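The next block holds one structure in the form of structure tokens; read it before the comments.
Every protein chain but one is kept in place in this view of the complex.
Chains: A and B, in written order; residue numbering restarts at 1 for each.
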Amino acid sequence: MTFNLRLIPLLPFAGAAILMLFGRKWKRDTVLLVAAGAIAGSCLVAFDAFFTALPGAASKGGLHDVVGTWMAAGSLKIDLALRLDALSGLLCLIITFVGFLIHIYSSGYMEHDPDYARFFAYLNLFCGAMLVLVLGDSLPVMFIGWEGVGLCSYLLIGFWYTSSANADAGKKAFITNRIGDLGFLIGMFLLYQFTGSLNIPEITAAASGGGALMQTLFPGTIFAAPVAFWAALFLFIGATGKSAQIPLYVWLPDAMAGPTPVSALIHAATMVTAGVYMVARMHAVYLLTPGAMAIVACVGALTALFAAIIGFAQNDFKKVLAYSTISQLGFMFAGVGTANFGAGVFHLFTHAFFKAGLFLCAGSVMHAMGGSGDITIMGGLRKKVPWTHGVFLVCWLAICGVPFFSGFFSKDSIIAGAFGTEIFGEGLAFIGKAVGVVLMLAALGTAFYMSRLYFLVFSGSETRASDEIKRHIHESPGAMVGPLVVLAVGAALGGFIGLPGGLFDHPEWNLLADRLAPVLGPEMELSRTTEIGFMVASVVLALGGIGLAYLFYGGGYREPSRKFAAAAPRFVRLVQDKFRIDELYGLLIIRPIKRLAKAVYFVVDRILIDKVLVEGSAALVDVLARVARAVQGGDVQRYMAVFTIGAAGIVYLATRPSVPDVLKVTVSGLSVDVDARRGSKPASRVQEYSFDFDDDGKPEVTGAAPAAHHAYPRAGTYTVRVQVKDPNWGTRTSLKQKVEVR
Amino acid sequence: MNAGGATVVDQVVFWVLAVLTTFFAGFTITRRNPVTAVMSLVATFFCLAGIYASLSAHFLAVIQVLVYAGAIMVLFIFVIMILNREEVAPFSMRPLRLLGVLGGIYLLAKLVDVVAVGLPEAAPGVAPDGFGTVAAIGEVLFRDFLFPFEAISVLLLVAIVGGVVVSRSHQKEVAAVEAADYRHQIQELAHHDYPGEPEAPAEGHH
Partner (left out) sequence: MPTTYYLVLSFVLFLIGTAGVLLRRNALIALMGIELQLNGGNLAMLAFSRELGDLKGHVFAFFIIALAAAEAAVGLAILVALFRGRQTVNLDEATLMKR
């Protein structure tokens, strides 16, 4: 069913364009109106599409809108088409709604920034690109959005570009993303090669139909596996770049150098979830290869745990949240990796609310603390920034998985789904269980580090900062607090749309899974006891984590934390340095590349191009010119005259008939043989010979033969005249010779 | 006479245009005043364009007028405006050059011989459909002669650069040489210190 879906990304794009062209001269209010208005418009269209138009079209593949043909080359035809079904619709809602809230928040946060209009232009551009990513009906269109959000991420992380640290962070994000994008492209190429199409519904159909994607690539080698496996794997590599999983997560903590609203929107709620979205979108391909899914799930689970551990020792507010994001994304990937696509998307949804809320609280707190995010100097802020504290409290409880906040339901469905998944078959069922166990540890860790953050920042009675800073602590303006509250509400109540069906024997109460079912398949069925068991386990983990953190950090740094830090200082520092992974990459990858680049510069650029090609060709021309100059006399017309004379001479020489200097005459009695060849070889051209043996003007013999024979009737002296004609050039020469006959 | 299937109109057109072309061409090389010479050259080109059209080379006829008569001759006129000097003794009848002209006449005679003898009845038939139109030439140009086409654009680039370089005033020439020297100096300084940071150049601004 067609619907005007193009408005959804088009409004933010238009907003971005207008702001980039005119924004700088406008008042702040106008800029906000345009930007927030664009995204709000987009939100309204998305709501309309999702709630009124989609239900009727859900079974027929959702709403779609074909803007035009992008390229048609041979058998490849890619349309610029958008499709809104339950999955993309849900994400559109998240992007536009959370995006709108963050626009409002930014009007307060960026109030004193001189580049106000540019910021909103980039925000709008980002939203537009993300919407294209989500709504794209074919992989290339999705890739446009994929690249677009990468670009906007770069622009926004390095927003305050005058500091080289910010610019470097932006570069790092873009380059790491790019590496992942290569994987995405290869996956795309594989899918096109083996299904002949890049259109997502067609690929899904081809995958479900089996066959095409199950052919073995690289048979006979160690890499033999079905096409679907390789395609899924490469696509997942793209996802690890965009969604910050091992090994390409290193850009996300650095990306905290950007303004906090950017971190909230891009690195919490939307862009980083693109990878999860992509896997869910391509679920048909993934379902064909349990192997690839196992990789996805394991990477996700490991990342979740790894990032959680790093989060234990970070001292920057936003860095803790960054690692928390990486960890939660790991949860999402573990969810989709265990064929629990609905659960992964559910966690994506709840995470958008509580993580955005957490980040915006961070911005609020940093605003209060005069721009510093150092939690070692915070504390006791609970009374000083009450609204922020309230929102943070709600979001904190949500992310820890305290019942009945949203995170509780979503995390639980992932963990339960991991244990109960059947995708790996009988022999490898342990993978699911292993993933589940790791996730549980990660959940424990999540509760711990988030609680540590809460206690160190908000609890306690006094702030550890200097007096100067303490004097300036104030609650944020309404523009910033308003969106915070909305997000907190979402974080608190959002979980109820995804009530697990098994719990109440009413699967239809799981609104989210119900809606997503036409796209992602039915919700995983788990018995009531399993559900309750996992819920209890989740609660235990959550409370355990909070309790442990309280022990260490309740009200400030307490004895156990100091003792631990003293007992294992090297370990603490290792964790604080994020396990020195960045340094490892630098050593293994970046330094060799830099050395290679220097070598190439020296050999190719300086020697080959500068010396050999440029200076060399100039020197060559110089030498040749010197030689040529020796022949010149200076008078141009003389050259031309010589040329003409020379040409005439050559033409003359070439066209005169080939005649001997002297006729060869052989006399025998009364007859005579005349040979008119030049030398002993025949002429190289066809010539006409006419022999006049008695010089009376009437040739006796004419023809192409160079020799003639004649018998004279009487002895005497005759003059033989031979005329040679070149029929092509029209030239003739004549020779004569006296001959005596006896 | 009806040579090679041409109609009377064709013949009249050809002969009129041929005579006019020759006449104007002769005019061009014998005028003292360069402006008159240019004008008669333009007339020559117009007549030639007519001949091209009669040869079904429609595209080239238009190009002849546009580029030759329109652009190149305008260029000539601009230059004449700068350099207008009438010659006192326009013709330079030095012996070598006269010899050259004679050689040219000999060439002409020889070549007339050839064509008269060799190809007397070579009359073109009916032109294929679309012969000489833009579309047809475009197809051949961009399919078979794509590389020469690109090479010609390089040639035009060379002409532009050459024109700019040649027509530099003495001052600009000197300034250009100095600027090149300066850049060379800076490069040398920079390379000496590689791989570290390059030194600040000797002079203030660049």
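Definition applied: contacts are C-beta pairs under 8 Å (C-beta built on N, C-alpha and C of every residue); 3 or more make two chains touch, one makes a residue touch a chain.
Everything numeric in this text was worked out from a predicted model, so none of it was measured.
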item	value
Where the missing chain makes contact, among the chains that are shown	A, B
Hidden-chain contact residue, picked from the options A:T446, A:S538, A:T644 or A:S658	A:T644
Subunit B, residues in touch with the chain not shown (by the definition above)	3-4, 6, 10-11, 14, 18, 21-22, 25-26, 28-29, 31, 34, 37-38, 41, 44-45, 48, 51-52, 54-57, 59-60, 63-64, 67-68, 71-72, 75-76, 79-80, 82-83, 85, 87, 89-93, 97-98, 100-101, 104-105, 107-108, 111-112, 115-116, 119-125, 127-128, 131-132, 136-137, 140-141, 144-145, 148, 152, 155-156, 158-160, 162-164, 166-169
Residues of subunit A in contact with the chain not shown	629-630, 632-637, 640-641, 644
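Throughout what follows, only the chains that are shown with their structure count from here on.
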item	value
Whole-Å separation of chain centres (CA-atom averages), subunit A against subunit B	50
Partner subunit A, residues of subunit B touching it in the complex	92, 96-97, 99-104, 106-107, 110-111, 113-114, 116-118, 191, 194-195
For the subunit A and subunit B complex, residues of the former touching the latter	598, 602, 606, 637-638, 640-649, 651-652, 655, 727-731
